[in-house]
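Working notes, structure below.
Every protein chain except one is present and positioned as in the full complex.
Just so it is clear, A, B and C label the chains in written order, and each chain counts residues from 1 on its own.
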Amino acid sequence: MNKGYYGKFGGIFIPETLSFALRELDTLYQDIKNDTTFNNELQDIYIHYVGRPSPLYFAEKYTENIGGPKIWFKREDLNHTGAHKINNTVGQALLAKKLGKKRIIAETGAGQHGVATATICAKLGLECVIYMGETDIQRQELNVFKINTLGAKVVPVSSGTATLKDALNESIRDWVTNVENTHYIIGSVTGPHPYPEIVRDFNSISGKELKDQSIERFEKLPDMVIACVGGGSNAMGVFAPFVDDLNVELVGIEAGGVSDSDIGSASINDGSIGVLHGAKTMILQNNSGEILETSSISAGLDYPGVGPEHAYLADIDRAKYKKVFDSQALDAFYKVSRLEGIIPALETAHAIAYLEELSDINKDKNVVVNMSGRGDKDLYSVMSL
Amino acid sequence: MNKGYYGKFGGIFIPETLSFALRELDTLYQDIKNDTTFNNELQDIYIHYVGRPSPLYFAEKYTENIGGPKIWFKREDLNHTGAHKINNTVGQALLAKKLGKKRIIAETGAGQHGVATATICAKLGLECVIYMGETDIQRQELNVFKINTLGAKVVPVSSGTATLKDALNESIRDWVTNVENTHYIIGSVTGPHPYPEIVRDFNSISGKELKDQSIERFEKLPDMVIACVGGGSNAMGVFAPFVDDLNVELVGIEAGGVSDSDIGSASINDGSIGVLHGAKTMILQNNSGEILETSSISAGLDYPGVGPEHAYLADIDRAKYKKVFDSQALDAFYKVSRLEGIIPALETAHAIAYLEELSDINKDKNVVVNMSGRGDKDLYSVMSL
Amino acid sequence: MISERFKELRKHNLTGFVPYLVANYPNKDIFDEALAALSNMGADLIEIGIPFTDPIAEGKTIESAHHASLKNGFNLTNFLNQIKNFKNRFDTHIVAMGYANSFLNPSIEEVSQKSREAGFDGFLIVDMPYEETDTFKLIKGRDLEFIQLVAPTSTQENIERGLSNNPSLIYYITQRGVTGANNLDLTEVQNNLKDLQKITNVPIITGFGIKSSEHIKAFKDYTDGIVIGSALIECLANSNPIKSMKDFLAPILEELKNE
Partner (left out) sequence: MISERFKELRKHNLTGFVPYLVANYPNKDIFDEALAALSNMGADLIEIGIPFTDPIAEGKTIESAHHASLKNGFNLTNFLNQIKNFKNRFDTHIVAMGYANSFLNPSIEEVSQKSREAGFDGFLIVDMPYEETDTFKLIKGRDLEFIQLVAPTSTQENIERGLSNNPSLIYYITQRGVTGANNLDLTEVQNNLKDLQKITNVPIITGFGIKSSEHIKAFKDYTDGIVIGSALIECLANSNPIKSMKDFLAPILEELKNE
């Protein structure tokens, strides 16, 4: 199998200009990932800056309400900047420093990855440019202001649908142009190899913690781990350490959009194999291979592709991928706020919504939902619904 | 000395109707504060829900920039709901349950205490009513929406200046009316005894952690601890465990408002002794004892009184209290965002601003700023400046 | 002395009339007129609210009156001169009722001294707890009497500790809530007043939310005086305030005198 493949998914589908940078990144990463100094530096930031480990919380009232298994939340919402995204940006920014690159670029949709990137760049003193679709800039003005406050620059992207996908295109174009002094921090387990691997590994801190915490709190592994899947980084992060534990059910939740008769953003459920943004994976496309305009109530899931490793886990039936619609996610958003006092990100609300399906599961089973982010960023859009 | 006094400050200046409730609360609290079951329950929530302990973070770039002592941040901004406020609401809500009270009321200005109260009430299944000035409701619509999302009710207060002070008045009126089934969660170390003590104790989790973390990280106690002071709960929380360590300098930062020629909110610096909201303390008042309309760029510091224990610590010279003006706080807000990737609450920015005075301190000294909250809540107001 | 007056009333099985006004509300002239009128109507004691920015025990009506008076420029020193003039013309007992902060500036001694000189007979400080014994001593040291509040939620212990400060009068609060509230439970009030009289011989006046002859009828046999507050302040907000007040009070006074 070629390097960077997961079954028939993955690869390095990029313009040749970027080839050396990806190989350089791959080499450095393979070298450094077991390096003690690097890992100590990373751990120090995780602990004292990000606020790790994130707690494993028993959702007592939600458990009662569902009347099925015990429900636990892995609290990535408590991380600095409010989501799992920082786990990855911190790691990649340290990598960039090792690569001697002083300029960082990143794409952002809802702005979360942009904020997380601008944050670590501020801390490490790296120049930072964030590409963001003009449509997204308008609907996420708070995050744009945050990015600016953190000293980074937001570059508006007006081409195509002027959203995340186009911001990604534009980031790649910047990277092609400035590849020698610039590191591109991709925000999910998408893109060409070695990104899916790197982003998964940095995110898997949450899965590793969860493994230890499960043993500590309920003396065995979880029976099921649920996470929402946009590109799939938070999900790969909690899934990865459990992939070989075959009795742990892994469930990824994709955004179904308004209803089954519209295009949502469920690339595995509704897509087909293709190449997008550097990887062969499941994507939402028409018969001619044109990428479709997706939709979801949650900006962070509104992406026509998915990480290749998820496509693979689905293909080999190791994980299952379900669809949750906008209205179900919104119900879960309010329900978990009212029952547990935790306002989740709309992305996360998709994962939570799936709990409604689980009332038949035995009461002594343990189900963990990855609480990938908090809802602060979504309040204005929910308010204006 | 009478009960509930700190030197000549404190006391229980409330209408007789509330007297029994305060005494009942005091009795219960004195009983329960060393109770193992209660403390285990509280710890469980602190660890798995709030996300404690909060890290002690070394601010490397800020340290370099100031060129004086080593600067550390105690990261209360990473707590669930984004500030130290939750430390107190969690404890008091558990107390309320022990008191058999199923209804909670609270006042809020910027909305932080309201959100923190509504949060724990959702988790514990308590009815929750939040009083908020109409002016504040308009300028903090996001927090109003949050409180509603958490299932609590916001009651607008239109009397007086329609801000925090009036919300407090109205809460007391509600409490007088419903005292038998209602617990009032005061949001700072203010109010009649036993509130200043209870709120201090619940907040002192951060100071206790800091003490351990200091030893662990730099092998001695901090040389100076700095915190902003509105009512003074985050400051009392980090100060309390150090009060007897006389070589630890304690510095409280009050909000000076626009300039020295306007009324800010610096009750210790600019006020005089009086009685407000149940306690004898330093307050901002005119010659006839009328309470002044205060001002500050940060809603959470914009209060004409201060906790009686601070008035006492100032009086006996154990802590010093300095003033920081709006523009200095705003500079610090941007500076720490850009240098460290941490966007602070405007309240917290006051404490940070004081670091500019410290460049002459020896490089091997350790100064800790209590990072009382994150800036998300303030972005809109800073944006519209 | 206030206490004597109420002991006298009790001896004759009478119930005192205790109207409440807010100083200089709705304005100085009408206030002066109302004060005189109430004296002429035979008030046994008049409570005069000292306006405060944050009157936490007051309902909307009285709170607004406080704020209105402050807005009109209320000033205690000037007001004490007004009281002096009133007292030159009337010997009606008056107490200053208000919030601690208004009595502490510049000091309780000075405020007591000047209030006594102006002719006040006593103080009722809503948020001054019984623990502040020194304050009560200072007040009495300036020859002022003070009124102790008792609430439906007061414990016997509290009441007894309050009584140990030797108040001249007890003000029994009829209900949980703020002034002007609308939750009167007539039987509960009667029972509590009966219980209170078992504990103490100090005369008791009763107030909070009393606004009709029905109320008077229900309470007058259980108390030494009836306070009329919010309902009276509402009259003063009308276009013909003094007449409105008199009209409102007529049936009440009738009921009070009706043995």
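Here is the rule we go by: a contact is a pair of C-beta atoms (placed from the backbone, for glycine too) under 8 Å apart; a residue touches a chain by one contact, two chains touch by 3 or more.
Just so you know, these numbers come straight off a predicted model, no measurement behind them.
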Which displayed chains make contact with the chain that has been left out? A
Just name the one of A:E180, A:D212 or A:D260 that touches the chain not displayed here. A:E180
From the list A:H48, A:K165, A:R217 or A:H310, which touches the chain that is not on show? A:K165
Omitted-chain footprint on chain A covers residues 2-3, 11-21, 23, 159-160, 165-166, 168-169, 172-173, 176-180, 273-278, 280, 283, 285, 287-291
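Just so we're on the same page, only the chains that are shown with their structure count from here on.
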Comparing chain centres built from Cα atoms against the global Cα centre, which chain wins on proximity? B
Counting only Cα atoms for the centres, state how far chain B is from chain C in Å. 37
